[in-house]
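Of the protein chains in this complex, all but one are displayed in their positions.
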Amino acid sequence: MTQPHRLADGGRLDRSTPVRFTFDGTEYTGYPGDTLASALLANGVIEVAPSLYRRRPRGIATAGVDEPHALVQVAEPMLAATTVELHDGLSATSLPGLGRLDQASDEAVHDKMYGHADVVVIGGGPAGLAAALAAARSGARTVLVDDQPELGGALLSGHEEIGGRPALEWVEAVRAELSDTAEVRILTRSTAIGYHDQNYLLIAERRTGHLGPQPLPAAGRGRLWHVRARQVVLATGAHEHPMVFAGNDRPGVMSAAAVRSYLNRYAVLPGRRAVVLTTNDHAYGTALDLAAAGVEVAALVDTRPQPPVALAEAARRAGIEVLAGSAVVGTSGDTRIASARIAELAPDDTLRGPVRELGCDLLAVSGGWSPAVHLWSQSRGSLRFDEALAAFVPAQAAQQVRAVGAARGTYDLAGCLREGSAAGAEAATLAGFEAAAPPVPPSVGDPRPALPRPVWLVPAEEGEPATWRDHFVDSQRDATVADVHRAIRAGMRSIEHIKRYTTIGTAHDQGKAAGPTAIGVISRLLGASSPAEVGTTTFRGPYTPVSFALLAGRERGGLFDPVRTTSIHPWHAEHGAVFENVGQWKRPRYYPRPGEDMDAAVLRECRAARGAVAAMDVSTLGKIDVIGADAGAFLDRVYTNGFAGLAVGSARYGIMCRPDGMVFDDGVTVRLADDHYYLTTTTGNAAAVLDWLEEWLQTEWPELRVHCTSVTEQWATVAVVGPESRAVLADLAPDLDVSKEAFPFMTARQATLSNGIPARICRISFSGELAYEINVPSWYGLAVWEAVLAAGEGHGITPYGTETMHVLRAEKGYPIVGQDTDGTVTPQDLGMEWIVAKHKQFIGKRSFRRADTARADRRRLVGLLPLDRAELLPEGAQLIADETALTGPPVRMIGHVTSSYRSAALGRTFALALVERGRDRIGEKVYAPLPDGRLVAATVTEPVLLDPKGARRDG
Amino acid sequence: MSHELPEHPDWLWRTPDPKRAYDVVIVGAGGHGLATAYYLARDHGITDVAVLERGWLAGGNMARNTTIIRSNYLCDASAAIYEHALKLWETLPEELEYDFLFSQRGVLNLAHTLQDVREGIRRVHANRLGGIDAQWLDPDEVRAFCPIVNTSPEVRYPVLGATLQPRAGIAKHDHVAWALARKADAYGIDLIQGCEVTGFVRDGERVVGVETTRGRIGAGRVALAAAGHTSTLADLLGLRLPLQSHPLQALVSELLEPVHPTVVMSNHVHVYVSQAHKGELVMGAGIDSYNGYGQRGSFHQIEHQMAAALELFPIFARAHVLRTWGGIVDVTPDASPIIGSTPIENLYLNCGWGTGGFKATPASGRVYADTIATGTPHPLAAPFALERFTTGALIDEHGAAAVAH
Partner (left out) sequence: MLLIACPWCGERDEVEFHYGGQAHVAYPSDPEALSDAEWAQYLFVRDNPKGPFAERWSHAAGCRRWFNVVRHTVTHEILAVHPAGRPKPVIA
């Protein structure tokens, strides 16, 4: 297939290896160096999908990120064809502004990069290159960021000269020098998408997409760079905006700058017979280049009554008729433009004189230029409207940043080079380097332009704005002058309202090109004297769309959140444990034997613990060493009960509250020495408790001589539970006197196990059974676990998981913080008045006296025994006081079930619940209305259902 | 989903100059302020009302939220006021004669841990007895209701189930505000934009007016409805409130063909997402820890949100973030609002809605209007009085609503 619109030579293309691609099912060829859009134009294809709402025919309109029409689906939805690099085998379909998510999962990986720089330069055009060069020569760590595959910016699309050579030779020389300079990084195919506080930049780098279907092994498809910069130079260029006239959305109406880019950078003729419409000097270059490429330029329509003489003369010399003080007022054509209607503009922008119609297949439009202030604005820099430039330009910087070149409205090449060089040197100097602006080479081309004559709204040949439904303000949103007019007529005055009413600026291009035009139109229709009165909407990141996957990076699957496992974990996995996520930990929930479901396994595990002996890996419990002369005094302030008086070698259960008096955490603490407490926390709260202790120590009581160290991962802990646990321990630690008298409940002993491993053994119980917790350095965890199982083999020792642990503790009425409490529960609510010290201060104590906290009818923890001994109440079930209380809704609820189990020991089901005045209801019945319509009755009991005197535990 | 949005009415509101005085001056023309004005007129015949707005009408959190509407709260007082709101939402489009795209597509709150499951079931049971539609779904039912949720047991935090409130859904936030503004304006209420309150006029212990950038405006009663800026206003009166203002960010994707039929929220994995009528995915990120009035947060919140979203919705990997933004949420210690009178006579307070304000809009306005009009708290507002922080009778939704919306 030939490329009928490809120029015979020129362009930044590799013509040696044509590539094939398909677009909407048709195969075409192009060259490396093309974008999808330029390759389509080379093949004479300008039309893309029709518009989303009005189904208007649309065509490629720009050559960059501001493309409003040419959206395509590749693998990703909604990419602008003007930004998709062509590669062999590319297959694209056009989209009417509505993307499609591929059901197939995306296996591509993306990486996060983190960098620090003295100077970051955004934009690799002449200003940015000059800035980077000046900064780099000072030795400053410099990062140059550009979104194109090659540096040069606007120079890629023109034929300027710098230093007496073609400008792109200068670009190459700068690139080469930068590449050879230490501490310089050039990021191409990289778009700075965000500018955040304290000079924090986000840069999206595209790495493999342009290579086609053979990604580099192990390379991410993209990288998201996070760069903290001391100084930033924004050389982000400017966007050319469209003009608003009737039929301005027709295929063949194209940005004048884009036309020039297609001619020079991509060697493509976007049309054969052109009309050029402009408000400013820039489009003269387009017209001359078109003529030079053999395109018939039917007219150059300039809104200015007196275009610069030199430009007008150059145009005439090229055989181009210049129609000054005029504008295009309409277009015609089946789909693609076939003619443009041109009329003279009065000084007040009304039409006058006859309308002239010129045939054309291309209308190149320059409605004016606006600096790309998006990043500047994201950095909180202020903007001002420059009436001469007719554009919003950077005003006051809010961070260590400056804008140079077209990004601040400097459009001549010499000015861009000069500003860039000076800014690069200034940035490096402020970053602490000795820098001087390198001499600026002389340049030819892009002289300082004369002032534009903005025409924000070209009137229709007839009618009023209310009826101008073919004057597109935001063509992707199909929003027109009529829509803006309607919003204003409805009473809207703020641009934010008008934007939202009309949806202008909310499409895929986020109004990059058309935004300034829209402000102009709104200012005209509001009767404002200038767009300055209207102002801009907020420029929000990202500058260009970025994929969810890029932002997610590698934090997916197993890396979404770390998995923590104990040193005994491999045994659990080998022995078929079913795991539960508790915080980041994996904990065995139960160990099913063949044919067992959870209920059966848990009943068996419970029977073993109550009847013989069972073992559990409790290594995940949080463990904190609290060490120092004031450790006891400190814990007295933190726990509701006293710890200073705890004997060395003894253990005590404690509860800590938040200042509001609500239970925060609980656990057993052992005093190992006068100045050393070994504190345990719940599994999920370990980090929070350490944070809590450190916060109080450092910020409230720095005078206390205490320090806290997390030792959760230093110790593995095995709980050995059950009436035969003593025998197992005796076997395991033959040198330890395990007798009831020598090693009583709530004490700790240091011992050497028979396998030579040193252990800290605590006789504590979360099951109500005789029980020991054996703590060993965690690298011995697995060995000790296996030794415990071996020692217990003759006793039928049974490993058990969290579910059995829950049943055992619930039978004893021991609450679990976070399950039986929810942040609104005091120790008294749990029936633990005994743990709240009367004669000392501790965090939260004052709160117990508050009116609501001291209420007599608070919800209290009680036990529940369903009347039907086999009925398992759902955890979370709500309770009502009597069976006739089911009126409403709302039904008056008096509490809820916090824990509910089948008990092997009790031979029945039971539950724990928080119930209003619960302790006063013991012996009464309460009712749980279930979603299936049943009403389940249960008797309120004391929460301790097994061995209330603790004989088993103390045995 | 990709159809053109419904046409707006031809007329919305006037742009009046402020009068010298009003019966009621409402500070803040967000959703709650506008709803308050509307219900003052509708329910109480009070129309000598000005709503003052420092910026543009409904340009704060009303323009920045993720538009989720639901009432499946745990605490009785919360459930009651949000359910009142939901019932109002169900009739409001007709009453306001404005199609603001209220879509009752259901909300799933996913459970990923056994504790999540307990909390979810607790909420379902409480909601059902409270007269709120609620169901518990197992993972297969979750998948049937929303096929794009990854319910594989192989993921880091598998979906163990979800609560479903079928009547919950979304609405187009701007249009809601405009609908309320239009009706308030039609009652003769003055909506005054670009009018910042800079001080209060006091007569002893009473407030009798406000100083503004457009001059002094007298007021029989002053009602604050200023969300994240409430503290700065209260500071002018020496009134310290249990409020902290934090950044909260949200984002949208490009327009996509319909893939997501409902609203999915996950506290554990920190995701909430719906697909709006035009087709864009609308998602909220986590709240920033620090105080901030800058209407922007830290980007790592967005990055984490994306990672979380892909855990639950692998299909979103290729979607693009088109636009991010931030709002200022005023958060109380118990994550519930403050509604009612203040120690200063004739000054009323409605704030602290945190991340939950949008869904409450009509009920908030209605009970606030009633409280202002009668001088006594509406029964649904009474539990939310400022005094609860002294008595300790908090309405603690924290457990159920760590990031909830």
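Chains here go by letter, A and B, matching the order in which they are written, and residues are numbered from 1 within each.
Methods note: a residue touches a chain if its C-beta (ideal position, glycine included) is under 8 Å from a C-beta of that chain, and two chains touch if they have at least 3 such contacts.
If you're wondering where the values come from, they're calculated on a predicted model, not measured in any experiment.
Among B:213, B:232 or B:374, only B:232 touches the chain that is left out of the view.
When the missing chain is restored to the complex, the residue among A:538, A:698 or A:739 that touches it is A:698.
Contact with the omitted chain, checked across B:93, B:218 or B:333, is made by B:333. Here one chain is not drawn; of B:152, B:213 or B:289, the residue touching it is B:289.
Contact with the chain not shown here comes from a single listed residue; of A:104, A:398, A:935 or A:951, that residue is A:398. For chain B, the residues touching the chain absent from view are 229, 231-232, 235, 240-245, 289-294, 298-300, 332-333, 389-391.
Although one chain is not displayed, chain A still touches it through residues 196-200, 226, 228, 380, 398, 659-660, 691, 694-695, 698-700, 702, 841, 843, 845-847, 849-851.
To be clear about the criterion, only the chains that are shown with their structure count from here on.
Chain A and chain B have Cα centroids lying 22 Å from one another. Listing the residues of chain A that touch chain B in their complex gives 52-53, 75-78, 97-103, 105-106, 108, 112, 194, 196-197, 200, 202, 224, 380, 478, 486-487, 489-494, 496-497, 500-501, 503, 506-508, 510, 538, 540-542, 545-549, 551-553, 555-558, 560-561, 563, 580-582, 660-661, 818-819, 822-824, 847, 850-853, 874-878, 880, 888-891, 893, 896, 898, 929-931.
For chain B in complex with chain A, the touching residues are 2-5, 8-15, 56-57, 59, 63, 76, 79-80, 112-115, 117-126, 128-132, 135-136, 155-157, 174, 185, 193, 253-257, 259, 279, 294, 296, 298-299, 302-304, 306-311, 314-325, 388, 390-394, 396, 398-399.
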